[in-house]
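Each remark here refers to the structure printed beneath this line.
Note that this complex is displayed minus one protein chain, with the remaining chains in position.
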């Protein structure tokens, strides 16, 4: 595995995320139907189809515009809360990679952090509110720590994926304070959050896209 | 029991019919719900309430106007097919008793016959078509025969009631060709017709109204 | 059975419903006499009046079409039951005028009997009334046997064109001719996909097996015969349209009004899918979907399904269909 992520590698990561979501979309719909409207699985499918179309269409070696196009394509999904949130994750990453031809471990971690900032600009949801923020924030924190302590790209992705999965799992015991599931109040406790689970699949897919042994 | 029916006796007959229908309205609704819209029981209740109101309000000794008022009151029920048919039965009787202070056996039979003519002017339904005509026609024929062969009023009423009941029972094996039940075609076979059953209760009630031992 | 309906005492249902109906449309309709639904701003007396009658429980039909360019008086009956002749006579009297009264009757036994008895009485009183009977339900039997055909939502186009003609000041015979031409060129077929409950008795008024649909079911849940597996919107449109075009012996070049009447719980979304397919099918046959109306016109409580009504239009009928009107359930500018 390479020590730098250029457009080819980023495309592989993105396709990995799409594949992982596609393999798990039924679960996502089921989780959303507990307190939400059950559309999260199909919305994520549409989002990933748009993502792949943008990756296919991307030409040249511009990381920033690859991520911008992916973000814009996901924003273009008529997907309730998911489109803007997930779209802005990639739009945020795009801004952070301005001027980079490739990303090393800390640049990737920084890009993830900017992505999360893009998401958090859209919502007041905080960690603990049972939303995708609960998977995003630990994933990005883990990526930052690993990069700071000198970990390589693969370790960054591996730790981010593990933290996202743990963060998503932890939403099971939370009560939803954002999104449609907020309306069922304490009844939301006991089921993991759909959006957080999506994020955990996305990070798992990033890893698989880069490391076919993962 | 008297040998002549004046207003008092006719009022008793009419009230007898109302009482009999009231005791059986649930069955009427059930029969109508097989192929029709299930409202025949409540319609008959409303019709009988109107009948009783008209009887209560009737003043004086005019048989014709008593029957006219009853007919008009039943016509005033918003009762789909039942209002016009049953209303015209009494309107027909009313015309036939023109000039009579009281009715003997043959005058009563003739009044019934005129009532049936009033009904049949409203519908092309023939005996065998599974409608109230299947109870009315035999009832009136029986009344006519009994009167012609010298039977007294009570025999006329008893034979009419028996024939109406037999006629209604016979509709069980018929296929509806009129009314809403027509639409279920052969599925209407096996259930007696609601309107014919009503007619059998009305004639049973006439008898009970005149003969409290019946 | 526990109904999933918001109701009060069944014996007051129609009365309370009518009170709410006029409260909902205060500038348009009012109750008069024996619960006759009349226009707040009556048509001038030198124009033909339109009167109809029919059972309740099908809202907005028929009283929802009382208004400018539409009906003058509607006589609402009990739930699914025609009003009796006395109230109908009263309506004909209230509508009485030298210009005459056009009396629109949907072919259901009770309605027809009540209408005919009332007509007879009105005529004896010297009221100038003529009747048009609607019977466009092709599931009742062939066109040659009109008595067996029920009157369904096609009453609306008849009311619309005759109402426009009356508003224009045409004579009773002209209004009648227009109404009869619309009627003769209409065909309707009903489809049910789920049942309903009778709001007074709570009885199930159509019991449709899971995963099935019934073509030709009547608007009180009377069985229709054509029970078959539930089809897609496109296939359903094809089946129904083919039967209607066949009944009307439609030819290339014909122009149609296509009216889709949702009967209760079927969504506008579904009706739009059906309309889209009807438009494609007509175009492929060289026919034209010249006018459309999609919505709830004559409902059957919460039944799922719809009535597809098509009416062949000529230029005059088109112009009358397009004429302005203003009623609680249909307003055309």
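Order of writing sets the labels: A, B and C. Residues in every chain begin at 1.
Convention: a contact is a pair of C-beta atoms (placed from the backbone, for glycine too) under 8 Å apart; a residue touches a chain by one contact, two chains touch by 3 or more.
Computed from a prediction, not measured in an experiment: that's the story for all the values here.
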item: Which displayed chains the hidden chain touches across the whole complex; value: A, C
item: Per the touch definition above, residue among A:33, A:65, A:106 or A:155 touching the missing chain; value: A:33
item: Absent-chain contact - pick from A:23, A:57 or A:187; value: A:187
item: Touching the absent chain when the full complex is considered, from C:145, C:228 or C:267; value: C:267
item: Residue numbers in chain A that touch the chain omitted from display; value: 29, 33, 35-39, 42-43, 46, 72, 74-85, 87-88, 122-123, 178-180, 183-185, 187
item: Interface with the unshown chain - residue positions in chain C; value: 2, 4-8, 13, 16-21, 23-26, 56-57, 59-60, 64, 193-194, 199, 210-211, 230-234, 236, 264-276, 279, 289, 292-294, 296, 299, 301-302, 304, 306, 324, 326, 331-333
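Here is the rule we use: only the chains that are shown with their structure count from here on.
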item: Overall pattern in which the protein chains touch one another (line/ring/star/complete/other); value: other
item: Longest centre-to-centre distance from chain B, chain (CA-based); value: A
item: Intercentroid distance (Cα basis), chain B paired with chain A, Å; value: 78
item: Chain B and chain C, separation of their C-alpha mean positions in angstrom; value: 33
item: Whole-Å separation of chain centres (CA-atom averages), chain A against chain C; value: 55
